[in-house]
Structures are given as structure tokens and as C-alpha cells.
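The next block holds one structure in the form of C-alpha cells; read it before the comments.
With one protein chain held back, the other chains of the complex are shown just where they sit.
== chain A ==
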Amino acid sequence: MTPPDRFARLPRLLAADADLMRRGHWLTVECRIDIGAEPFFLSISAGAIANLDRGLRLMRSTAFTFRAAEEAWARYWEPIPKPGWHDLFALTKRGAASMEGDLRPLLQNLQYFKDLLALPRLAQGA
């Protein structure tokens, strides 16, 4: 399974995590997550994923973007990631990921986003 394919499972993974949705219940935002060259447009409503669009959408506006190379995501999603690949900020510090846009909703809900973007760790194998 490619990293984009794993990320495409995010709605099902979050739907199975009632606690994470509870922690995000104040959050409603549009954001973009790039898995290598493939963009995903994520619509979050009250902590749940209202919509996940895979692939480029011309002129789609989002609050912020978080992007990393496929290799970075693959290493980040290992069951026990290696040192330096185990956190979103470990990735940005080493130059393997970046963030841009209005980071306020990200920082206001940082643990939620860290846990959300780590969910594909649970989607191993085929």
C-alpha cells in the first residue's frame, strides 16, 4: 500500500476513534495535507472528517497546508518510528516536511492534528 493509499483511509480510521473526535469537537477547518506529490483536501467539522478529496483541486482555498515527502510519511507511520522520524516537528526540523498558511487552527488543536496524522500507523499491510 502506498503512503497516499494509506492516508486515504483516514476517514475510517478517525470514525473508529471516538476519543480523538471528542478532543477535536471545537475544530472546524479546511486544510491540505500533501502526501508526497499527492494533495489531500481535508474538511473537518466539529472534530469529524466531513470530506476528504484526493488529488489536485484547482484554486481550492484552505487554512493551512502540511506537506512531507512520501518517504517521510512512510517512516513516520512505522509502528515504532526511528528517532528523528517520529513526530511532525521532528520531520520539519530535519527538512523532510513543511507547513504554511494560517497555522492558528493547527496550533490551537495541535495534539489533535498530531494524533490525526498519526492514525495511518494503524493501517498497515495491504
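One rule holds in what follows: a residue touches a chain if its C-beta (ideal position, glycine included) is under 8 Å from a C-beta of that chain, and two chains touch if they have at least 3 such contacts; residues count from 1.
Criterion: contacts and distances are computed from a predicted model.
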(request) Among "ABC transporter permease subunit", "Pimeloyl-ACP methyl ester carboxylesterase", "Glyoxalase" or "Carrier domain-containing protein", find the name that the UniProt record gives to the complex chain excluded from display. (result) "Pimeloyl-ACP methyl ester carboxylesterase"
(request) Check each of A:25, A:60 or A:114 against the chain that is not shown and name the one that touches it. (result) A:114
(message) In the complete complex, the non-displayed chain touches which residues of chain A?
(response) 80-81, 83-84, 86-90, 92-94, 103-104, 107-108, 110-111, 114
